[in-house]
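Data block below; observations after.
The block that comes next holds chain A.
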Amino acid sequence: MKAGDRLIGSSAEVRIKRRSSPCVLLVLIAFCFSACSRPAQTTGELRVTIKSDPKTFNPLMAEDDSSDIVRYLTGGVLIRVNRKTQENQPELATSWTIDENGRRITLNLRPGIKFSDGTDFTAEDAVATLKAALDPNLHSPKGDAFRAGGAATVEAHRKDKISIEFEHPIAGLERLFDEIAISPSRMAGKADSSVVLGPFSVGEQKAGEYVLLRRNPYYWKRDDSGHQLPYLNAVRLYVLSNRDTELIRFRQGDIQLINSMSPDLYEQLHSEDASAARDLGPSVEPEELWFNEVRKSPLPEYKKNWLRSRNFRRAMSMAINRADLARVALRGHATPSIGIVSPANRFWFNQNLQPTPYDPNGALELLKQDGFRKDGDVLKDKAGHPVSFSLITNAGNKPRERMGSLVQQDLQQIGITVNFIPLDFPSIIERVTRTFNYDAVLLGFTNVDLDPNAQMNVWLSSADLHEWNPAQKIPETQWEAEIDKYMRAQASTLDRKQRKLAFDRVQEIAAEESPTIHLVDKNALVAVSPRVKNADPVVLTPQTYWNIEYLSLGK
Partner candidate 1 sequence: MSAMKTRDVEMEPETEIHRKTDCRAPSPGEAAGPESPTSAVPLLSLSLSADYSNKPGVLRNLNLEMQPGEILGLVGESGSGKSTLALSILRLLDLKGGKMSGSILLKGRELTTLPESEMRSIRGRDIGLILQSPMSSLNPALKIGTQMYETWRAHQPGSRKQCTPRFLEILHSLNLDADEKFLNRKPAQLSVGQAQRVLIAMAVLHRPSLLLADECTSSLDLITQKEVLNIFRQLSRDMGTGILFISHDLLAVSALCHRIAILRSGELVEVGLTREILNRPSQPYTQQLVNALPVPESSQQ
Partner candidate 2 sequence: MSAARWAAVALLAAVFLIALAANLFAPAPYAKQFRQDLNHPPTQQYPLGTDELGRDRLSRLLYGMRISLLLAPAAALLSTLLAAIVGGAGAYIGGVWDRLTNVVINLFLSLPWLFLLLTVRALLPLDVPALTSVVITFALLGTLGWAASARIVAATVRDLRNSEFVLQARASGCPSLRLLLRHVLPNVKPILIAQFWISVPLFILTEANLGMLGLGVTEPLPSWGNLLRELENYGALAHRPWLWAPLISLVLVMSLFQFILSGEEYAS
């Protein structure tokens, strides 16, 4: 199991992040910002919010959202995953090569670069940082994916050339460098983002109020006309968890960008200022519903039989009106899901999949095959048990609570009683991952990485995050064994086409068996103040300020 995955809960949003590793490609994309408007000199202080105080400023130890945001804005990395093109792009490494069947990567470092304190960046710094990330004693969450490659040797070959060699190949290896912020060798493993290679460094922090990031005067990037970046003097991250307050302060001009808005707040803003509210279209944030298929769960035997039946799950999928979920629950800012991969994940989405039709009668037909029958208005199973199950979700997320009500009503149409119960997030995790005392659960996810390797820990039947039936010793079903096979296949080759074929197959099996019913893919909704120049929001985090070095503030 890849350890880079985690469950994150907050009052406003529940996210289960999936992320991780390999894919092979040598891409050198020259970045073109010819259309950018440029201020003559550095301007102002950009203000955005983070939901809580960052737990750490050590970029290798960042795990919570706030720490990750600070890491992204301050850290200089060797290779960056461009959030717009979704491709790898050279940063501190000007080029790289992968050989030895994916076990070894050699990177050429950009010359003449200085840290924010004016000291020189050398191969030694990169080596020290990577060694720290690989150090099992440090337990860096950013190094998890690297450590999956087994024992590794990191070497500096010249002042500007390093290499890492792993025991096993890692597919999509270069994408992993996106999260490794290089720190001075003297600080390796205990860096605090005060001396950095990124556009900003941590200036000051007032707990519970803000984190102030100051412009790095030695930042290496320049715009087309040779003007040194970033344009902004500072970025202030206000600590603010209340999304309503965030919108109010946006309206007052106190903050300039909002990421991942709820449809309700988005609509509110849109009705006042249509130009500030932007719907970026389908994101990689699906809303999913799955049934408890754990054999040793405390559910009654007859209920386990329903939930473990493919026909039952597919019938549920057909009886839910996904178009209404998108239109009513998410106010039109979502797209009915086709499969387990969002079409927003351009390369990996399986184009051959057909959307599940909304078809209550078809659903009843499927249920009849399993011996279910309608008795008046009530659906009953073979033994005469009325079909009723509970659906839990995290409380406080209005769109998701609306989805639950809609699902409840849709299934009522075919005679099924759904007891819909919003719970606090820890209780949900407790039930879903430990006690297995639940029937069905509705949750939303954020896919941090687009690569299927990031989802190994979900799709392998042995994985702890194998949502519907985690940590199986041997696959309990034929189709889960098959998914295991294809997931391993895509991970063990460096041929992108073959990987795609394998993962397409996984998507087809998942559509057929519906272990987790993907309902809708939410649109990415953001707010951008007209004062912010060069804003180019994208669906991937950090949506509005992924290109922070190019942003500037007008009057």
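A word on the picks: all candidates are chains of the complex that A comes from, given by their letters.
Quick note on the criterion: a residue touches a chain if its C-beta (ideal position, glycine included) is under 8 Å from a C-beta of that chain, and two chains touch if they have at least 3 such contacts; residues count from 1.
What you see is a predicted model; the values in this text were computed from it and never measured.
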| item | value |
| --- | --- |
| Selected neighbour of chain A [touch, this complex] from 1 or 2 | 2 |
| Contact set on chain A toward candidate 2 in their complex | 264, 268, 324, 327-328, 388-390, 392, 395-396, 401-402, 404-406, 408-409, 412, 417, 419-424, 426-427, 430, 437-439 |
